[in-house]
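One structure is given below, encoded as structure tokens.
FYI, not all chains are in this one, though none of them got moved.
In this document, chain identifiers A, B and C correspond to the written order of the chains, with residue numbering beginning at 1 in each.
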Amino acid sequence: MARNDGRQVNDLREIKFTRGWLDHAEGSVLVEFGKTRVLCVASFSPGVPRWLKDSGNGWVTSEYAMLPRATHTRSDRESVKGKLGGRTQEISRLVGRSLRAIVNMKELGENTIVIDCDVLQADGGTRTAAITGAYVALADAITWAKAQGHIKATANPLSDSVAAVSVGIIDGVPMLDLCYEEDVRAETDMNVVVAGDGRFIEVQGTAEGAPFDRALLNQLLDLAVEGCATLSKLQKEVLSK
Amino acid sequence: MARNDGRQVNDLREIKFTRGWLDHAEGSVLVEFGKTRVLCVASFSPGVPRWLKDSGNGWVTSEYAMLPRATHTRSDRESVKGKLGGRTQEISRLVGRSLRAIVNMKELGENTIVIDCDVLQADGGTRTAAITGAYVALADAITWAKAQGHIKATANPLSDSVAAVSVGIIDGVPMLDLCYEEDVRAETDMNVVVAGDGRFIEVQGTAEGAPFDRALLNQLLDLAVEGCATLSKLQKEVLSK
Amino acid sequence: MARNDGRQVNDLREIKFTRGWLDHAEGSVLVEFGKTRVLCVASFSPGVPRWLKDSGNGWVTSEYAMLPRATHTRSDRESVKGKLGGRTQEISRLVGRSLRAIVNMKELGENTIVIDCDVLQADGGTRTAAITGAYVALADAITWAKAQGHIKATANPLSDSVAAVSVGIIDGVPMLDLCYEEDVRAETDMNVVVAGDGRFIEVQGTAEGAPFDRALLNQLLDLAVEGCATLSKLQKEVLSK
């Protein structure tokens, strides 16, 4: 079954990572999943929040946001409204949790890395693109911190890599990496976060229309695992340059 | 393997539904999963939000919150802080989405039901208890609305029932319906929302420690489906009284 | 003159105190004045706010709130609106002030007790029920703190008890302990907070309709003092169990 952009059901969109997109940040990556473009920026700072002081552990957290005209029609700014929407907070928490799952906080030492994921253009799958790009920015910030001596050269703060992708069921057919047009038509929508070793970090599936059964769930998971394996490989390639 | 409260790994805690807990609300249920107690209150009102006017469709939404001393130590009120936390918004959205998955909005007609889930005491699994209790309150509010003539007697706004349960892996062992003490020790934590017909409405699994593999995921899903089947049966029983 | 629920003008509604309503809190009481139900929970913590550090004095404060469907029609949550209403803040201040009037802060030592009064169902007189129940929760928390050694066994932080009741004038007749239906019809509404020794801690009378004269004020005070004496007796009884 052909998709509206000619992809097969198990094809990712064109994936691009542009490292060092900013001049000052310790790690910065513009990640693109087709027309979805997310700027992932890792800011390193020595020290940790108060509740981690003297624990010997570091901290990694993330904030996700969308520019007002990332989408087809303009949305009001959350800064102007004076409050964060539930969706924004939910995704920020997801990205942070996903990154922390592959960070060894002891090895990071008492340092903090904040990863800002700002969606410059949205065409579906922004949260999974954010996670996938954020990992590359995080890796770059850690390399920088080692070079600067903030982290010991022998330390290994990253226990694995992490990538994420969305999958969904459209007209009964499971598909990989939905664009916006597909996303709004999906009966079931799933975001899957997978470590470099193929194991799951987060699985979030939602029936948008009718409930889904175990067989479909399994097909979706198969697609996602395969997609994330490809993304992991691309992350490794781009980081090795 | 015995659990700290003597349950087997696939045992639910003692489940109690007290219908009509309040005098004025169209539907009100105090649901208890062991020491977890959530007051689920359904408020019916004719009419719908502006964006649904003249669509012929109804609306169901939910708000979840915790009393400040529901937990072991007191938390500051979100009303005093002046903003909703990310966790609160995330769970409110989950409860609303789970209920809407089994509501036929056309049959509901242009009416709105808001379900408030206030956690009076928290001992793990508050969001899944909230969903399970909210369904009963919702059913009662619909019965009330039919009796009052707000909904046609022949309408069938509920396409199925919905229940939810948490499952998790502790010391490598998958377990059903975690209490707080188990929850904080779990390596993987999953909340599963299941329709009365056994199909999935929402699956949210998170690796708190190491990533989890497909085999463990399957065991967790098995436990959850079984637990929700029991909860569905209990819901039916209590609603038939 | 008979009232709509059969009471005499100087009758209280049925008063119930359920101590230990929660499992974790240092003091917790569900207080009921007829259909008005308020959950009063005392949270003890060692230490005091910054401005009392090293003063040798403790601190007692209170927060009052209503669940959204405590009333006949649902109200929006203050946490969602992002600000506390004037009524909420006014009552929180009143409850805290009333409790502090019977606490000897020197005897309490540098410890803090926060009393949360959450109205689960409202049928008039919620602020006076809150004060009356809060005293019992406070007493229980102090007993707990003595047992734990946070407060010396010989200390006497409570200089007296405190109870409160509403009175009002309906069709020219002063009445005790108004329910909601009576409250909305009252020309004058008065909340009176009385110590165990019968003296006044707070007197708040408001002309809702026409101003009231000294004779009516005196009749209202007589009724309130009598009602509070009964409440004090009930508090003593329930605490002696």
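The criterion applied here is as follows: contacts are C-beta pairs under 8 Å (C-beta built on N, C-alpha and C of every residue); 3 or more make two chains touch, one makes a residue touch a chain.
Just so it is clear, the structure is predicted and the values come from calculations on it, not from any experiment.
In this structure file the homo-oligomer totals 6 copies of one chain sequence, with 3 depicted.
The working rule: only the chains that are shown with their structure count from here on.
Both copies, subunit B and subunit C, contribute mostly matching positions to the interface they share, with over half of the numbers common to the two.
Rounded to the nearest 5, the angle that brings the Cα atoms of subunit A onto subunit C is 120°. Each chain gets a centre from the mean of its Cα atoms; for subunit A and subunit B, those two points are 28 Å apart. Per-chain Cα centroids separate subunit B from subunit C by 33 Å. Of all residues in subunit C, those touching 2 or more other chains are 82, listed in ascending order.
Partner subunit B is touched in their complex by these residues of subunit C: 22-25, 28, 35, 39, 41, 43, 45, 63, 65, 67-69, 71-74, 77-80, 82-84, 88, 114, 116, 118, 120-121, 123.
Only residues 83-87, 89-90, 92-93, 97, 101, 160, 190, 194-195, 197-207, 210-214, 217, 221 of subunit B touch subunit A when the two sit together in their complex.
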